[in-house]
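Missing here: one protein chain of the complex. Every other protein chain is in place.
Then we have subunit A:
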Amino acid sequence: PLTMCAELLPEELATYYKRLYPTHLMVQWLSYRSPAYFANREFSMTLHDDIYLRFLSYNYESEFRGALLDRRPEKIDIGAVYSCRPRDRATVSGGAFQAKEKELVIDIDLTDYDGVRLCCSDARVCSKCWLFMRIAVQVLDRALRCDFGFRHLLWVYSGRRGIHCWICDRTARQLSANARTAVIEYLSLVRRPGDKQPQQGQQQPPKCHPSVAAAADAIRRQFDDLVRQQDLFGTKDRTRALLAQLPEDLRSVADTAVASWLADPDAYPSLKRWKTISKFAVSRGRQDVEQQLLIQYAYPRLDVGVSTGVNHLLKAPFCVHPKTGRICVPFDPAAVDSFEPDSVPTLAQLLAELSSASAQQQQQKPHLMAYKSTSLKASIELFAKFVDSLRADEAQAADGAAAAGAALRDASNGGEIL
């Protein structure tokens, strides 16, 4: 019997890993065309009853698949590629077991928007607050590609209220902790709730970095919708909060406008209030203020800690979220506007689709093709395209930079695996 409750049953997970989980693609991805690279990768698994296992590693795809079927993990994390196989770390001296490479990762969580996300709070997520995530994806995707030149970005839904981005370019994987911090700080424009905020810009409009201007542009395209959906300035408090962010020279005139709003609130919905303030600022030559406000309300809040460490573990794509049952599926950033968290398939749904698939379909190599008759098809095909393009690039790079790559891989004690 299939359940819809929060509990992830081992039997259900077993079926998932056996027939739907894209094991082959995952291994292809994480090998980056090198078996030794895969063998030196750390995995961690959370099993039933909260048993947590770290420093797991697998030499071949068959070992990995076997472990999945055997252990039926409720969560799988991906860690760094080490200087030797993580499971052999005890055989080398202390300093020799080191995290060498890992994808640069970004984690965005809706709970960090609780200051501006007015429709829900904590764990609740609705279609209105998802607009924040859409904006975040557009802003970051542009910055990562245009500013940093990264090309292989895997955007993944984290199952409930957030998204992860795995930046898989070779340059990104080889970044030091220091470099990762630099990238994230470049991308950080807003503090998360609880962090101290720097004072708002004062008199002179400061120069606006092109990246910041581009971010403001992306936000502006969606901001009217956001204001309307969240009713961002609909109450006295929210209006006051908006005004508090204006610099001295604009505030006094704004006060008069506010008086009329509060006198007749229904005649001045949030969007109208926003339009008044933003137009006013721009007309006074203070476009920087308008940009700052856009950023303050809607720029992505980044979890710096997740991105900085080379050895940090992050949940793998295609895990099942234990609370919602939804699959952590990759999505296309170009189509983020049409991505709906509510439409993401759940495990229960997938298993139902499996069992109702025709008998004929089930006879053809079930564990390889079964996904095609379920709602997971699109996500897996997206993932396959991503992995293909990555491998194509890697083949090119390997030819050109054979020396650098080989030196790294051979530095691992494991050496080449058969």
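Operating definition for what follows: a contact is a pair of C-beta atoms (placed from the backbone, for glycine too) under 8 Å apart; a residue touches a chain by one contact, two chains touch by 3 or more; residues count from 1.
Going forward, contacts and distances are computed from a predicted model.
Trainee: For the complex's missing chain, which UniProt name, "DNA primase large subunit", "Protein preY, mitochondrial", "Dihydrolipoyl dehydrogenase" or "Translation initiation factor eIF2B subunit alpha"?
Mentor: Per the UniProt record, that chain is "DNA primase large subunit".
Trainee: With the missing chain put back, one of A:Arg191, A:Arg220 or A:Lys377 would touch it. Which one?
Mentor: Of all options in A:Arg191, A:Arg220 or A:Lys377, contact with the hidden chain holds for A:Arg191.
Trainee: Kindly state which of the options A:Cys126, A:Ala182 or A:Met369 is in contact with the chain not pictured.
Mentor: Selected residue, touching the omitted chain: A:Ala182.
Trainee: If the hidden chain were put back, which of A:Tyr37, A:Phe150 or A:Tyr371 would touch it?
Mentor: A:Phe150
Trainee: Residues of subunit A in contact with the chain that isn't shown?
Mentor: Output for subunit A: 93-96, 146-150, 171, 175-176, 178-179, 181-183, 185-186, 191, 195-196, 207-213, 304.
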